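To start, the structure itself, in structure tokens.
What you see is the complex with one protein chain gone and the rest in place.
Our next item is chain A:
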Amino acid sequence: MTNRSANYEYVVARVRHRRASLFAEEDYRKLLGMGLGGIARFMEESPYQAEINDLGARYSGVQLIEYALNRNLARAFDDLLRFSEGELYELVARYLRKFDAWNLKTVLRGRFSDAEDEEIEENLIDAGELEPEFLDRLIAAPDIEAIVEIIEETTFGDAVVEAYPDYEETGLLTPLENAIDRAYYEGLLEDQIPDEGPMALYAEFLRTEIDFRNVRNVLRIVRSGAEIDPREYFIEGGQLFDSEEIAQLATDQDQLITHLRESRYGKHLGPAIDSLDAEANLTQFERALDEALLSFADRLSHVYPLSVCPVLAYILAKEREVDNIRAIAHGKETGLDRSTIENELVML
């Protein structure tokens, strides 16, 4: 498809319309006041209608909502790939490989924990580049070694094969999962990207995402107090720190906070960094990171209306919506009260 020119106008018009019909804040407020049945009924009258109707006969309650969300997400992103042509297709497909990474990790985890094939299959999100037949082969593989052999055919192959001896040595999935994540993020920026225009901002957006991912990982390591070398989790390509710096900062939270405050993200993350000082809970800070990333994507989509940026902003916003509804549904199921769900929720 690369020989066709990109059709930014068409895709951006569709994406903007879809972005506008995502759930608004008052919809979430309504959802918060409903039970699980109410949420499913509410979704039936929204863009989730097709999925709820399809799955309604087989599942109910939180499972119905969960699977409907996954399926709807897959359909939305499949549509994006179907619409796009040329350069735009390449860029979107590359970004959506995050779902390939998700699927590979899900299969590995499922096999690792001896889950039923059916259970694994239900948790896959068919939105990436990997074909359903390929995923079926993965699920059918008898053990982790066989799965790794199949993964070898994909772009994640080299990294995963390299990490396999580590897995055998430690008996933990973490090295394999890390390898997949790193292969994904590093694959995003593998090509030389021009220094100006929309492509440069696209690259900057990806770098920001990598930086935020790194910050999140380091903070979790610091907070957990575990003896983990943060360099193993470090993703190349960000601008905030390099692997040596991160190893040093991970030992001292105050130093890490100062580094963050003085960085280029300091201005946008100011209040969030303050909350990090005071509270023991990371949720607020991670929410702030998500919000900063989304508003960055929104800003880019206004600066370069005819580029891949509006599509990325839509992908983020859609994921956010799905996460929000999932959080509400699970919160309701476990009987949390309204204000707790509201605080744990990522509002728009």
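Just so it is clear, a contact is a pair of C-beta atoms (placed from the backbone, for glycine too) under 8 Å apart; a residue touches a chain by one contact, two chains touch by 3 or more; residues count from 1.
We take it that contacts and distances are computed from a predicted model.
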| item | value |
| --- | --- |
| Hidden subunit of the complex - UniProt protein name among "Pyridine nucleotide-disulfide oxidoreductase", "Hydrogenase subunit gamma", "Aspartate carbamoyltransferase" or "A-type ATP synthase subunit K" | "A-type ATP synthase subunit K" |
| Residue of A:Arg18, A:Arg261 or A:His330 touching the missing chain in the full complex | A:Arg18 |
| Contact footprint on chain A, counting only the chain that is left out | 7, 9-14, 17-18, 83, 306 |
